[in-house]
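Note that one protein chain is taken out, while the other chains of the complex remain in position.
Let's look at subunit A:
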Amino acid sequence: GTTKTYQIPIGHLDYKFIEKCTDVKHLEKILRVLRSGEEGCYPELTLFCEKRIEHLDPRSRALRKDKPAATASDFTAEEWKTINGELMSWVTEMNEDEKKPQFLRTDTLHERQDNLPPIRCSSSCLPANQNKKLQNKQRNKKNIPRDYSEWDKFDVEKECSKIDEGCEENNSKARFFSRPSLPIIEKKIDTTGMTMKEKVFIATREKEKGNEAFAVGDYVEAVSYYTRSISVIPTAAAYNNKAQAEIKLQDWDSALQDCEKVLDMEPGNIKALMRRATVHNQLQNYQAAIEDLNKVLCVEPENAIAKKNLLEIEKKLKGLMPVSETQGKGKRILIQDIEDSEGDEERGENTEERGGSKAEDRETQKQKESTESGLKKGTSQKKTQKHLSDHEGAGSAGGGSSASLPPTAAKLKCEGNELFKSGQFGEAVLKYSEAIEYVMGLGEQSPDDLSVLYSNRAACYLKEGNCSDCIQDCNRALELQPFSLKPLLRRAMANESMERYRQAYIDYKTVLQIDSSIQAANDSANRITKTLIDQDGPSWREKLPPIPVVPVAAQLHRWDGGNFTSDSKPRCEKAEEKFKTLKNEGNEFVKKGKYEEAVNKYSECMKLNTEECTIYTNRALCYLKLYKYEEAKQDCDHVLQIEDSNIKAFYRRALAYKGLQNYQASVDDFNRVLLIDPNVLEAKKELEEVTQLLNLHSSAVAGSQQKQRKKITIQEVTESDEQEERQFVTSEDVVTDHVTSKEAVQNSVPLKTSEKLRISEPSNAYDFGQIINAVNTSKDKAACADLLTITDPKKLPVLLSNKLEGEIFLIFVQSLEYYVVGKDPGLVYQHLFYLSKAERFKVVLALLSKNEKEQVQQLFDLLSETQNNQYSLEDLESLKKVYEL
């Protein structure tokens, strides 16, 4: 028989038939029959049929059921609370707004009315049918004579606008079917007479319109709407979105500007930083891009995209270096200024010597930054990862020798390992996948090897930030080989980055059961404990899934497994980790200018590893800073024995030689630096200087009496203490030299200061600041005096900008007092006068101690003793008042 409706054979109302039927339409009919109950009530079968349809066509209309509106009971208490809470807060917000005097019906309204466009030309009649359109139009266009009553109402302006509109009409008709390609959207919104509330509303609305346009891919339109939003109220979000749209349009300059505006408003804005990095990358400002990405990673150490981009950019930068080392910003920074460039330096060197450990370096650098910002979480996370990549090295070493793997697969795996080491994770994934497929094709003879392959691929995914695939691979690896360490660790990390803390915790704990000595796992477990307590409260343990108990066999198995070559591996790893920590600490100290401590750290490092050149070059740097030239030279020598073309070692040895006054050797080393890389600007400068020194040195022997005297004084100074130095400068002729011939100044200044303090007339506030800082750190009053001598007092406030500080103020006063006042009191007066005009002067003055005030008083006393035509006593008195004396 058949059913009443649709005439379906009764036999079709059957599990077997439904299971096999693939005709959705037919199934829908069956479902309708079943639902109607006309052939009897079979709730199970109905459900089965529904499921079948859902399986075949999840969007089938037959599946739509009438549902009543959800009520409180349909939600969990928590959800309902948030829904309710949001509504209530909105209601209160609205009520508050209501109370505010919103109805400002004053003249603002009229103003707005004036801004409105004119009223559309009246009584234009539009036919509602297309076929009659033309005919009708013609009728419209005819000028029908007006009667008198109409003339009375005649509005000139209206008629004018009508004519205007008529013109427009014609224009637009011409292009009617070819549709204007780009709609004209006003860039600005007239907001006269609007209340703040309205402005906020409109700004938000325009931004939303922008977002919608962006979502569809109408980036030009999106930019216009964002611009409109900004024209009403400039918000960081609108600028940020606009930047993103501009990036899509490849309008890099505008995007850069907008990112910068966002960062002006919200200095730590992650999105803006990411976007600016993208723009910098596109504009090939790789260094700037890296800086931005590092800032991002500083705040969000887990940001996978940032990591990935950073890696790519670094790769690019590295690829670029040999080609365009010319003005390569990065390269220059490399040597120029230690404080800033330690990170770069390391990166460069490590990649050279350790080949594959590029990713690691990046992490080291990141780690440093995160330590700086006190992000403990980030630090230990990085450690874990580093630990892992060490594992990887071990694994790959073992993998090569793994005999049970068929040769093809083994080869693929090796290639994969190589690619992984060089940071090409994507390609490595492909190789591993091939290997996996190959092994799978052979049948599952070797679960161990397959497990390693999965585990390695998981490592690649983890590096790429593809956490879900990483977890999948780890799961597979663990299925094949339960309780193997690496996949467990990797899964833990992936889970952690995905904020699945519970799973991550379980995995770390399992790892610790297998090997309790893995510090990274320990740290991570502790860290997650904290997070979970924050998240779930004291009873967090109850919410944890059970931690699997590791059988003793597995604990032993771990070292028998083919992945690990030896027992001593973890110890090596630990040593390496300790080494890194020490090195990082050293680098930290360098950054802070604590060279003594840094030297200690580096020395400890050397006990652990004598091969690492970076440590030596870094320590050499510290020695240079500490004026221990001999030691610096030795360190450089050591490096150059290991690596005969280490550019940094040459550069630093050159500086050391210079300090040791072995100018010839210094020149040689600088030349070598320039031979390796002709574009190191610092080396060029230094070379010029040292060559001059060298010439001076040799010519001095045969030179005139005066010159000789000069030279001798110079030599004294190099090893002198302050007193001697003072003597030297007070000796008249040198100072005259300064004033009379500028060349002499430039030559003699660097000599005198023994260090590379070359004082030339500062052209801008930045230069000036640099010199002041140098002077200030070495407390070199003579140099400061020189600086002040050649600086035009009138420029002082500009040059100081807002950088005037107590220390600088004091060293100014002291150097003026000791060196300049006797020579040129007029200049001293001028300086004091303009110093008082500088920014922050009042603040600095207010913070001076009694002692320090006395020094200023002394200077004034000296000034009043030595009369000069450039200032009168009254001038001095009034200036004294300014100095609150």
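Keep in mind that, in the parts below, contacts are C-beta pairs under 8 Å (C-beta built on N, C-alpha and C of every residue); 3 or more make two chains touch, one makes a residue touch a chain; residues count from 1.
One rule holds for everything that comes next: contacts and distances are computed from a predicted model.
**Q** Pick from "C18orf8 isoform 5", "Dynein axonemal assembly factor 10", "Serine/threonine-protein phosphatase 2A 55 kDa regulatory subunit B" or "Golgi pH regulator" the UniProt protein name of the chain that isn't shown here.
**A** UniProt lists the chain that is not shown as "Dynein axonemal assembly factor 10".
**Q** Can you tell me which of A:Glu198, A:Glu418 or A:Asp536 touches the chain that was removed from the display?
**A** Hidden-chain contact among the options goes to A:Glu198.
**Q** Please pick, from A:Ile119, A:Ile533, A:Val843 or A:Leu873, the residue that touches the omitted chain in the full complex.
**A** A:Ile119
**Q** Sort through A:Ala213, A:Val828 or A:Leu879 and give me the one touching the missing partner chain.
**A** A:Ala213
**Q** So which bits of subunit A touch the chain we can't see?
**A** Subunit A touches the chain not shown through residues 59, 61, 64, 66-70, 79, 83, 87, 90, 94, 102-105, 108-109, 112-113, 116-130, 132-133, 136-137, 140, 168-169, 172-173, 176-177, 179, 183-186, 195, 197-198, 201-202, 205, 208-209, 212-213, 215-216, 221, 225.
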